[in-house]
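Quick one: the structure is below, and I'll ask about it shortly.
Shown here: the complex without one of its protein chains, the others still in place.
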Amino acid sequence: MAIITVDGQTFDVQEGHNLLQACLTHKLDLPYFCWHPAMGSVGACRQCAVIQYQDEDDERGRLVMACMTLAVDGTRISIEAGQAKEFRASVIEWLMENHPHDCPVCEEGGECHLQDMTVMTGHTTRRYRGQKRTFRNQYLGPFIGHEMNRCITCFRCVRYYHDYAGGDDLQAFGSRTRMFFGRESDGVLENEFAGNLVEVCPTGVFTDKPFSQTYTRKWDLQSAPSICPGCAVGCNTLPGARYGLLKRVHNRYHSDVNGYFLCDRGRFGSHFVNADARIRRAGVRAEDGVFEEIAIEDASVRLSEVLGQGDVIGIGSPRASLEANFALKSLVGEDNFVAGVADNENRLNELMVSIYRESGAHIPTLTDVEAADAVLVLGEDVLNTAPRVALALRQSVRNLSLEMATNAGIPEWQDAGVRGHAQDALNPLFIASIAPTRIDDIAADTLHGTPDVLAEAGFAIAHQIDSAFVAVELFNDVNNFVDAAVKALSEAKRPLIVSGTGCGSAALMQAAANIAWALKGRGGEAALLLTGQEANSTGVTLLGADLDLGSALRKLSTGDVKNVIVLENDLYRRAPAASVDAALDKADNVIVLDVLETPTIERATMVLPAAAYAESTGTFVNYEGRAQRFYQVFEADGATRPAWRYLTDAAKLAGRNDLRWDHVDEVVRACAGTDNLKGIQDVAPTADYRGRANLRIPRETHRASGRTAMHAHLNVHEPKTTVDEETPFSYSMEGLNGDQPGSLIPYVWSPGWNSNQSIFKFQQEVAGSLQGGEVGVRLLDVSANGTGLQNRFRDPPETDSGSTTADGMRLLPLYSIFGSDELSGFSPPIIERSSGPQLVLNPGEAHQLGLTVGGGVKSPGLGSFEVCVSSEMPRGYAGIVLGMRGSINVLPQDAVELMPDPSLKPKRPLDVIARGH
Amino acid sequence: MSELDLIQTLSHEEIQAIEIEIAHLPDRASAAIDALLIVQEHRGWVSDESLDAIARLLEMSPADLDSIATFYNLIYRKPVGRHVIMVCDSVSCYVMGCDKLCRQMEDKLGVKMGQTTPDDRFTLLPIVCLGACDRAPVMQIDEELIGPVAGDQLDQVLGRFE
Partner (left out) sequence: MDKPLTERIDACGGLVDMAAFEAAEGYATARRAVTEMTPQEIQEIVKEANLRGRGGAGFPTGVKWGFVPKDEHAGAGHKYLVCNADEMEPGTFKDRYLMEYDPHMLIEGMIIGAFAIQADKAYVFLRGEYHESYRLLNNAIAEAKAKGYLGEGIFGSSFDLELAVHRSAGRYICGEETALLNALEGKRAQPRTKPPFPPASGAWGRPTIVNNVETLCNVPAILQNGAEWFQDLGLGEDAGTKIYGVSGRVNNPGLWELPMGTTIREIIEQHAGGMQDGYELRGILPGGASTEFLIEEHFDLPMEYGTIQAAGSRMGTGTMILMDDSICPVDMSRNLQHFFAQESCGFCTPCREGLPWLEQLLLDIEEGRGQPGDLELLETNASLIGAPGNTFCLHATGAIEPLASALKYFREDFEAHIRDGRCPQAGH
């Protein structure tokens, strides 16, 4: 701790922080632009100027940039000194020379950091008489709009996109007063985290393109804390809605999970909530096979009648809330409940939980991932399956740079200094994957092969670290990778192993566990990150299901059980189409509760419209076993209700007394009765929570244009607002947003800070934990002693010699951040950004099979794909990008025949539409 | 771009010259400016195609290289004439009448500063102090320094550059 004096007041500040961090930590209003809490200081904008005094007697002081000055004990500064204020006002005046006066039509208006700083510094009168410079904007793809004239040259965009996120197609061009930030030529921004530019840019240069299309001011957005449904990371989000539409998703700061950044699947995938394919009404299939709308009440009655007919199979879902899954499980009974995951994946999910349970290894948060000093990724293509992890890995490799800088006396936040000094020094990251990944550029070494080959390498690594673990024979080229990884992991202070269920291989996850256990056994630290594939994969696994999907489908197809309830799930993504068909053909009642029209809906006898995540309240459990609550952001249109409510209503009608829950808190309380899930009661306060002055927390800002305005074209009377029984939030601007627990922050705003930069007012210290406590409860924090674990996984896979092309090709699972995920696959910007179904194989084999790159390939029963090649694909194998809409999500075990499909017109990737500037 | 395309875009000579520069440096990307200058020497300017090829040779992205290229005024990202005339407009030459010289050059060539004559013979550019202030006002045509320049010598001087 250091003590500094700011305008006569003393403050305790963190040793090693700079003065800007110190001032912001104490909630002082000191303007800035180029500094960013996650990216450090460069001293470009000169906005954070303060006066620093040498000692008590120094009355003149010296102007310094707070962001570039170390806060040492005894520092005396002034924010208020005339000289400092004059300089800061001038910085704004200089920036405004060229900044357009377009606030009324600018999307940033009302949440613009530049606007805030302009007001804060008091610059009002224009004295500059020259013309403003203008630029041509670029097409940057379906996610990001570009309006370069608004640029204030703070360099945040390139520093984020290039330096932080590792994108190499956005840069700063030119110099002096004509700096241009964009691509070399028009085209899609390739980086998977481009969307954060929207929040990183302090003005309206980079805008959320889908949001622009149905734009609403920030102050008019109704919002609530939410969790991204896109993958198992569970990033905290702030969806904003108006007029019954989900307008956009912004990052919700979480110091241990997503920090300041989301991936583009999460940000732009949310528009499935507004998709045309949304189910808005209940319906039953009539004689002629066409759906007829029925009232919700009637649907409940029918559902209760089905319940009266004996056994019903209930198929849950890893994309539905824990509450909905729990309600279904309670309704159909333990014996009839299926987790709703493909059988192999379900086993892997269970394996994941058991490894976590028994593992002495630490389950890392993303902050822990960023802190790792040697990493082995074993199999999982995290960029495409748990994207935010990949961004964290990009930070982890920089620890060596930071260490070198620290040794040279350069503070970590002095970003340019660190990079200049350490150049490109990186911590070791080893990536073993089926095909090349988009983070290979930061890898010390990569290994590509079938999951079995990768698993063998993993077993070998564990064995080399500790010979008590089972040994395997290896090929030469694998040996080098293994040796290097062993050395790096053994020497590391904070080694990390990353794996998951994505490769469909238990051996891989076992190998990962062995390595972590081996490292741990040597008395060191080791973190093990295993990820499932969906937002609630861990949740449904912890909830537990006695029946597996294959058996359930068999029970239906044999007629053992006649009725099935499918909760927010497309069975065709979970099992081979033939077995699903056989089951559903035979069933009397196929009752589907879902958000979107999936192929399963086509086979339903009754459909109930389920509320999407942003329209309901519930809990997801992320890869680390962290249960996190998402809240209803807005009231869904029409009949739509949270799925659990249909189930409890029907239960009541059926005379069941055990599901008498009217309220999400009651479901949560009941659910906490499950052994594994005790902690979920503590995830967030119950609906009766009230903040200061006994007020609710408002979903709308106090600046919101009145309710009257929203419906003025229909009626000028102010409509009554819904009273929210379920949550501590109000559906209005009434209430207080400020001192509640971290899990209950519906939007960020603070006086003078209309932009998202206001988040620092909610943090204990800059970039630290939220004042109200961090979000979520980790359900898996069990520390095992970890001894004797070397005997747990002793069966490394036996790799086959590879099949030959003549026998057909074996298939391997690949993923795409844009398309593999079911929900975001319905979001128009994601659809635009994603390619169609693709199959990747070795160029030599493609040639042998008469396939041309970019042409079509088909396989009986699997459909058609675009042909892609990679020389890294093992011979005899083809990778299929799973989960793309209209394509397959479960791979057949056997080899398949591949043949050209000249009729397929592959979806052209988005690319350059114009060149030059 | 394949290896073959690279060779077609850059000549062996260019690639060789660039590799020699790389040999002096700790990594390939450090030769960015040298490489741009070398290619420009051979082709007069750096086209998008050249830029892409150089970027590939240096194992960096075109955006990263263009970011560098557009910073420096001696890298031409647009075509220039056969001869580049740079007229110094910094203070010593200003004192000695470079404004007049610039006007005379513009009149003589029929183009404005920054433009190329329609016959592609000359590109006329302003330049900062050429480090020959004792010879002000000065200009440099291609690699030749010329100064002090009097208005009545211009025809004769330009005549030497076809």
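Order as written gives the chain letters A and B; numbering starts at 1 within each chain.
The working rule: a contact is a pair of C-beta atoms (placed from the backbone, for glycine too) under 8 Å apart; a residue touches a chain by one contact, two chains touch by 3 or more.
None of these values were measured; they are calculated from a predicted model.
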item	value
Left-out chain, listing which of the shown chains it touches	A, B
From B:Leu10, B:Met96, B:Leu109 or B:Ile146, residue that would touch the chain that is not displayed	B:Met96
Hidden partner chain, touching residue among B:Trp45, B:Phe71 or B:Phe161	B:Phe71
Among A:Val6, A:Leu19, A:Ala49 or A:Ala636, residue touching the chain not depicted	A:Ala49
Absent-chain contact - pick from A:Leu63, A:Val284, A:Ala582 or A:Val896	A:Leu63
Contact with the hidden chain (one of A:Leu245, A:Ala275, A:Ala416 or A:Ala468)	A:Ala416
Contacts of subunit A with the absent chain, listed as residue ranges	42-47, 49, 62-64, 68, 86-87, 90-91, 94-95, 97-98, 127-130, 152-153, 155, 172, 174-179, 404, 408-410, 414, 416-417, 420-423
Subunit B residues that touch the omitted chain in the full complex	24-26, 29-34, 36-37, 67-68, 71-75, 86, 89-92, 94-96, 127-136, 140, 143, 145
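Going forward, only the chains that are shown with their structure count from here on.
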item	value
Residues of subunit A touching subunit B in the complex	162, 168-175, 180, 183-185, 915-916
In the complex with subunit A, residue positions of subunit B that touch it	48, 51, 60-64, 66-67, 70-71
